[in-house]
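Every protein chain but one is kept in place in this view of the complex.
As written, the chain order gives the labels A and B, with residue 1 at the start of each chain.
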Amino acid sequence: MCLAIPAKVVELADGDMATVALEGIKKKISIALLEDVVPGDYVLVHVGYALHKVSPEEAARTLKLMSEAGVLKEELEEIAGETQ
Amino acid sequence: MNMMETGGRSGSVDMTHGGGGRAMASLISDLFQRHLANDLLSQGHDATRFEVPAGRLVMSTDGHVISPLFFPGGDIGSLAVHGTLNDVAMAGARPLYLTAGFILEEGFPLRDLERIVMSMAEACRAAGVPIVTGDTKVVEKGKGDGVFITTTGLGVVPDGVDISGDKARPGHAIIVSGTIGDHGVAILSKRENLEFETEIRSDSAALHGLVAGMIDAVPTIAVLRDPTRGGLAATLNEIAQQSKAGMVLDEAAIPMKPDVAAACELLGLDPLYVANEGKLICICAADEADRLLAVMRAHPLGKDAAVVGQVVEDTAAMVQMKTGFGGGRIVDWLAGEQLPRIC
Partner (left out) sequence: MKYVDEFRDRELAEKLASAIRQEAKPDRKYYFMEFCGGHTHAIFRYGVQDLMPKNVEFVHGPGCPVCVLPVRRLDDAVEIAEKHNAILCTYGDMMRVPGTKQRSLIRAKADGADIRMVYSTTDALKIARDNPDRQVVFFAIGFETTTPPTAVAIRLAKAGSLKNFSVFCNHVLTPSAIQHILQSPEVRELGTVHIDGFLGPSHVSSVIGYEPYEFFAEEFQKPVVIAGFEPLDVMQSTHMLIRQINEGRHEVENQYARVVTREGNEKAQAMVADVLELRSSFEWRGLGTVPYSALRIRDEYAEFDAEKRFELTPKKSREVKSCECPAILRGVKKPTDCKLFGTVCRPDNPMGSCMVSSEGACAAYYTYGRQRAAAPAEEAAREGEAA
């Protein structure tokens, strides 16, 4: 449910509107649902509306947890090699 | 295109332009014959006489309807030329002649019609294939969508070439000639209520030059097909079914522009199903793949060519894909038109 994609705010416009960029794609969306949006923010875009800002700190933290979660097969083999 | 030449043409199509009288005659001579001029067309007969070389002929016809009529990278005119040339080329043939039938809607601006015809003329010149006969009809306002163009192409297949959709065999390599989804995304970007800004342009192009080089290098190519409507997925499923073989694609190997991927994410589309108008799929023996790739990459229309998968034994004739993520999925036929979605 609810297809939404993070995009970068590149320009603010009148009437609670803003232009966001996703790679080279630019689209005008509404930022009426958010406070204090500034260019450079990443926002979650759903049906032409920004629903929430994306937190760079939390994104980094999640990725870090992922990379610490398990070990790669090669790493396992390495470990096995060392203990032999 | 030289826009100056259209300068000054005003007015719009009315019923007299299809009535068989003077208005129709002058439309044909001033507009169609003037821009599309060649020796055969200027015979001015309803049927054009020409010589054909010895060998097997192929013939293909294609009706073109598109909205918007003008889009980044082309228009209905160039598309109508490229589309049919490509259908002929996918049989391994060298295209010789084209015909064009126009259905015009009453009220369609003559200036736009001239722009379209000039674009066809340019596409024909670049391709080296003339339009040798044509037809014009006018329908009442509300009974057409501006202009519809049907083109028919005739071509000749070189000796020793035997290309067909039922010739894919397990072990064969699947090659795509370049980035997928460009045309569909360019069109969508201009659709009412969807508009977005992008640098992506339609890939609309005539592929017979590329094909000629490929056949010279590897005459034993098994299958050629252009993945137009329904995209890569529909075309591969078609071939799989005709050849009664399965396919396994490698998602990470499929060439795609980042902006096409981004537009698809934004609209909830799967780029595998998005239309192309200047790309081809080639299936050949695995040990010929490298030679073909080298030839293709040396051609401007094949510079991003890549091997994207292989044909496998599968009685169910399914197209499957190793995802870039490391899992597997089926790549099925498209169910109807792919619509932008919210969920």
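Side notes on the structure shown:
Just so we're on the same page, a contact is a pair of C-beta atoms (placed from the backbone, for glycine too) under 8 Å apart; a residue touches a chain by one contact, two chains touch by 3 or more.
The structure displayed is predicted, hence computed values, not measured ones.
By the touch rule set out above, subunit B reaches the unshown chain at residues 193-194, 246, 248, 258, 261-262, 265, 267-268, 312-314, 316, 318, 320-330, 332-333, 335-336, 339-343.
By the touch definition given at the top, subunit A reaches the unshown chain through residues 1-6, 8, 22-23, 29-30, 32-35, 42, 44, 46-49, 51-55, 58-59, 61-63, 65-67, 69-73, 76.
To be clear about the criterion, only the chains that are shown with their structure count from here on.
Chain geometry summary: the mean Cα position of subunit A and that of subunit B are 37 Å apart. By the touch rule above, subunit B contacts subunit A in their complex via residues 196-200, 258-259, 261-263, 265-266, 268, 341-343. Put simply, subunit A touches subunit B in their complex at residues 1-3, 5, 7, 22-27, 45-47.
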